[in-house]
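With one protein chain held back, the other chains of the complex are shown just where they sit.
Each chain carries a letter (A, B and C) given by its place in the written order, and its residues are counted from 1.
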Amino acid sequence: MYTYDHKIRVRYGETDKMGVVYHGCYPLYYEEARTEMLRSAGISYVSLEQRGIMMPVMEMHVRYIASAYYDDLLTVRVAIRQPPGVRIVFHYQVYNQDGQLINEAELTLVFVNEATRRPCRIPQELKAMLEPHFAQQP
Amino acid sequence: MYTYDHKIRVRYGETDKMGVVYHGCYPLYYEEARTEMLRSAGISYVSLEQRGIMMPVMEMHVRYIASAYYDDLLTVRVAIRQPPGVRIVFHYQVYNQDGQLINEAELTLVFVNEATRRPCRIPQELKAMLEPHFAQQP
Amino acid sequence: MYTYDHKIRVRYGETDKMGVVYHGCYPLYYEEARTEMLRSAGISYVSLEQRGIMMPVMEMHVRYIASAYYDDLLTVRVAIRQPPGVRIVFHYQVYNQDGQLINEAELTLVFVNEATRRPCRIPQELKAMLEPHFAQQP
Partner (left out) sequence: MYTYDHKIRVRYGETDKMGVVYHGCYPLYYEEARTEMLRSAGISYVSLEQRGIMMPVMEMHVRYIASAYYDDLLTVRVAIRQPPGVRIVFHYQVYNQDGQLINEAELTLVFVNEATRRPCRIPQELKAMLEPHFAQQP
């Protein structure tokens, strides 16, 4: 398992008239957190794209547990629990500054060759980075 | 079952650098479609809120099947398949202008009393509107 | 002068915790309105892009006069007041369903050749469409 914590401050424009973060804004938080997770491991998502690999989202499952509010300093915990193949699954838990779990999600992304627009293998550098974290698995 | 089709034109600002609609924009489409579904049945969501009933999203499950592009004229088909209780589940299928299914989702919303911030019963007018569509069910 | 009225329904996700449309959402309304203005005149913005012409925004000036609310049915009036050259200026007035002027804006866009990323002339079809509306001018 590979885990990373990333902090995000809630913007005013991300709230809605209910006074809480609009449910549709969480995907932006997930995206930012997984980019920073990769960066922390020395992998730049932008450089993957420059080499012709895209990672579109195939599936997203979100459970809203409690509300987030304007100016909250959220901790987005992102985890990779299984060694990825053509697909990679990111697990999310979002905590507010009081340590309360407010949101959980799983996002499945697929590696796609930009030229062919077809699924492709995981980039070698990402595979190498993740392997030590899944040592027990064949 | 109660079904409604709503058309949405994709905005430029809803696309991302991959050239397609950003995966995080679909919740806005779902929201617009269910509001129009209710309006078509004579129910104003804004008037529900004015009477102190909110409908936050508890769970969202999305499958991205194909891309949507700028200026696409999408048909968002929204369906209520089970008679709602404290919760109501909206099923979505999104088609592009070629009739291709590009996206599916289920969103679970809960009726909440704004004053107490606790779950409450489905508003009577919404229950009455839906009942004829679930006649076979007890 | 060329003028077009376009109606837009305010989405829940476009409001903020102040209970009104977030000031940063209006550019999406302006964009949708000018696309529909062009479409009403037989010009598809997406087809301009397919032929290698982009129209990035160079300048935007907005005055917020009154608030817009969730579910408001806004009329976005967009006008071209001067015959465009390399630049084109869109003037906006936004009215709510009570006919109240709530917002005004001017956006200056520039025609850009996608290949060279340099300014280019107005596309011929757009020039031809606009000319009758500026007949007194040489």
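Here is the rule we go by: a residue touches a chain if its C-beta (ideal position, glycine included) is under 8 Å from a C-beta of that chain, and two chains touch if they have at least 3 such contacts.
Everything quoted here is computed from the prediction, not taken from an experiment.
From the options A:1, A:46, A:86 or A:128, the residue with contact to the chain not on display is A:46. Of the candidate positions B:16, B:49 or B:125, contact with the hidden chain is made by B:16. Contacts to the hidden chain, counted on chain C, fall at residues 18, 20, 22-28, 31, 54, 56-64, 67. Within chain B, the residues in touch with the undisplayed chain are 12-13, 15-17, 19-20, 22, 24-25, 70. Hidden from this view is one chain, which touches chain A at 9, 11-13, 27-28, 31-32, 35, 44-46, 49, 70-71.
Please note the rule applied: only the chains that are shown with their structure count from here on.
Between the CA-based centres of chain B and chain C the separation comes to 28 Å, rounded to the whole angstrom. Note: centroid distance chain A to chain B, computed from Cα atoms, is 25 Å. Shown for chain B are the residues in touch with two or more other chains, namely 27-28, 31.
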